[in-house]
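The complex is shown incomplete by one protein chain, all other protein chains being positioned as in the whole.
Now for chain A:
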Amino acid sequence: MLKYLEPHSEPVVETLRIAKVSRRGFLGTTGAFALAAYAMPARAFDKYPTGAEGMPHGVVEDPLVFVSIDADGTVTLVAHRSEMGTGSRTSIPMVMADEMEADWNLVKIVQAPGDEPKYGNQDTDGSRSMRHHIQMARKIGGSVRTMLAQAAANEWGVDPATVTVEMHEVKGPAGQSAGFGDLAAAAMALPVPTHEEIAYKSEDQFRYIGKGEVQITDLRDITTGAAVYGGDVMLDGMKFAVVARPPVVGGKAASFDATEALAVPGVESVHEIPYGGLAQKFAPLGGIAVVASNTWAALKGRDALKIEWEAGEHGSYNSDAYMEEMIATSEQPGSLARDQGDLDAAFGDAARTFTRTYTQAHIAHIPMEPPAAIASYTAEGLEIWAPVQSPYTVRNDIAEAMALDPENVRVNVTLLGGGFGRKSKADFVTEAALLSREVGAPVRMQWTREDDVRHSFYHTTSAERIEVSLDAEDNVTGWLHRSVAPSILSTFAPDEGNVLPLEQGMGLNDVPFDIANIRCESGKALAHTRIGWFRAVSNIPHAWAIGSFVGELADELGKDQRTMWLELIGAPRQLDPQNSGLPDNFWNYGEPMAEFPIDTGKMAHVLNVAADGIGYGKDLPEGEGIGLAVHRSFVSYVACAAHVKIVDGRITVPEMHMAIDCGFCANPERVESQIQGAAVMGMSVALHSGITFENGAVVQSNFYDYDVVRSDNYPTVTTHIIPHPFSVHATGVGEPGVPPVAPAIANGLYAATGDRRRSLPMGVNV
C-alpha cells in the first residue's frame, strides 16, 4: 500500500465521501416516500450525444465521486480537469453548484489526481472541458439536489414534489427547513436518480451558469503569490535537478566528462538519462542530469559538463531547405483528403486560375511557467506533483517507463502556469521520476527557458498552396488546397510522412465554402523534430492560408473582404458530409456531425458581427487598414476583425473585434478572457514567434530571439459572444480564437500598406 507524502501545499483530497454523518442524516430511509423511484415530475434538458463517450474512460456522472458535503454544509466539489488558465477548474464545479442550488460561497474545490477510471477522461486539451462536461456537471448537481430533497421528504414524511431546494436550504411544505449538511448522509445513501428523474432547473433559474459573475477559485491566491504550481511544491530532503539534453532530437552524448561539474559546490551527482527520439511518444530526450542541493548549483554544474554530442539522423534538418522541399511537394498532387465534384473539369473549363502559397514556421508554446515537476520515489511507490494536462496518461507512461505498477504511482495535479499543449507531454515529469529513483530522494526537475524553447514538441511547420479556377464572370468554380506539413503522428509511430485525419479535419478538408468542386490534398513531409500540438493545432496553418487567400482573391477580383468571404461561405446551410466528397474517416473534432454540424450561417454571422463591431468599411487614414478572417475550429466559429496601423515603421494592431459562436456559454467572463488571450497569442503567431532549425538544432533560445506580444503593442479586444440557449450545444473555447487572427492581421496589413505577407511569422517591421 502506497502512503502519500504530505506536501507543504494544500493536500489533494484522497477520497471523497460524506465527511461527517449527522444524527438527522441517519433517518434517511424511514420516510413515507422511501427510495427507489423518485416521484418528481421530470423537466429534463434534452440530452445529446458528444464525443465524450469516445474519449478514454468517457464521462463519470456519479455524484459520490465528485461531491461531498460536510456536516456544516460545506460542499466540496472535485475538479478533474487541469487548470491552465481557461477557468475549467472553476466553471465545471460552478455548473454543478448551480444545478445543485448550492451557495457558491459554501463551495470548496479540490483537484483530482490522475485517475480516469474513477473520474472519467482528464485529458485537458482539444477545447473539450465544457463541451464534454456541461451535461455531466448538470447531471451531478441535479442528482445531489434531487437526493437532498428526497432525503428531506423521507424525514418529514411528505411528498418530495412539495420540497424545494434553494441556496443551500431544503424547505418543506409546512415550513420545515434543513441545511445541506443536515441531510447529507441520508441523501448520499439514496440511489442516484436517472436523468429523467431529475427536475432540472430551467435556464431562467440559473444563478451562476451563463452569468459570468463567479470568479475563478484561485483568483486571490494568484494575486498574493499563494497559488501552487508545478515547481512550488516543497518536500523535505528534496534535490534539485537540471538536464543537458541533446541539441538534436535522437542525438546522444558520444562522451562526457563530469569532473568539473561534480566539483561545483552543491552538486551531488551526475546521471545519464536514457535517450529518446521520434516515435517514442513523450519519452525524455535523454542527456546528462545534474542533481544538486539547490537549483543554482545544478545549473552551474550543467554549465561545467563537457559533452561531445552526436547529432544522429536528424542533424541535417535545416528549416530553409526543408521549407523549399515542402513548397516543391505542394506543387505535386498529394493524397486525397476531400474530392467533391469534378475539379479537373472545373480547371479544364476555367477562364483563368489564381494561385498562392503560404508558409508557417514551427512554433514553441513557451508557457510562462517552464516545465517543472516534483517526484518522490520510495519503496512504497512513486508520487508526482506536476503541472500536467493529462495526469492519467502521465501516470501510465511513467509506470511503463519505470516498470512500476500504475496502482503505485500517484500524479497530483498542481496549477499549470500555462499549457497550450506543451504540458500534455510529460517528458519532464518522467525525468524527475527517473532521477528520484536514482538518488533515493524527492527531486525537482527544473527546465530553464532555453530548455523549453529548444526541446519542445513543436507545432508543425507547413506549406499551403491554394489554387482556384474562375469562370469568365469571375465565379470561383474550383478549389484546390494542398497542405504539406510534418505530422503529430511522427511523435507516436515511425514516420511515413502522412498526416492524420484529425489534422486534415482542422481546417483543411472541412472548408465550408460554397464551391461546386473542391479537392483537398496532403503532401508527404517527414518529421525531423518532435511534432506536438499547440493551441488550435493544424487550424493555424490552414486558417492562415485560407484566410490570407480570401483576402488576396478579394483584391484580385476587386471586391471588399467581407463580400468575398460571404460569397465564398454562401447561403446558410449545413455541410452534408455524405455529399461533400469527404472521406469516411473525416474528423469532426470527435463530435457527431448531426449534433455539431458545419453551419455556414453561423460562420457568416460571426464574420458580420466582428466586421460591424469594428466598423469595417469606414474611412481610415493612410497607413491603416482593417483585415477580416473567420474560421471554424473545435466546433466553434470565430471571426477576427483587426485594425492594423503602421507606427514608426512597425506593424501595430490597436484594436480587434472578435466574435465567437460557442453554442451555449456557461461562463461568459472566462470566454471573454480566453478570446482576449487568443487574440493576442494569435498576434504573436502572426508577427513574432517562429522556431527554426540549423543542423538539427533549434536556433532560438529565449525571449530575446523568440519574442511574443508585449504591452507596447497589443490590441484592445472587444469580444462578441453570440447568445444561445442550452439547447444549442456548448462547443470549444480555449483554442478556436487563435486561427483567424494571423490572416486578419495580414489582410489588415495589406489594406494599410499594400504589403502582402505570406510567411509566418510575418515580422513586425514594414
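To be clear about the criterion, a residue touches a chain if its C-beta (ideal position, glycine included) is under 8 Å from a C-beta of that chain, and two chains touch if they have at least 3 such contacts; residues count from 1.
The criterion applied here is as follows: contacts and distances are computed from a predicted model.
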{"item": "Undepicted complex member, UniProt protein name, chosen from \"Biotin carboxyl carrier protein of acetyl-CoA carboxylase\", \"Isoquinoline 1-oxidoreductase, alpha subunit\", \"ABC transporter permease protein\" or \"Phosphopantetheine-binding protein\"", "value": "\"Isoquinoline 1-oxidoreductase, alpha subunit\""}
{"item": "Option from A:S269, A:N396, A:T448 or A:N475 whose C-beta touches the chain left out", "value": "A:T448"}
{"item": "Selected residue (touches chain absent from view) among A:T74, A:T164, A:T194 or A:Q215", "value": "A:Q215"}
{"item": "Selected from A:T162, A:N294 or A:Q574 as touching the chain missing from the view", "value": "A:N294"}
{"item": "Touching residues on chain A - with respect to the absent chain", "value": "8, 83-87, 215-216, 218-220, 222-229, 231-232, 234, 240, 265-266, 294-297, 366-370, 415-420, 446, 448-450, 669, 673-674, 676-681, 702-704, 708-712, 714-717"}
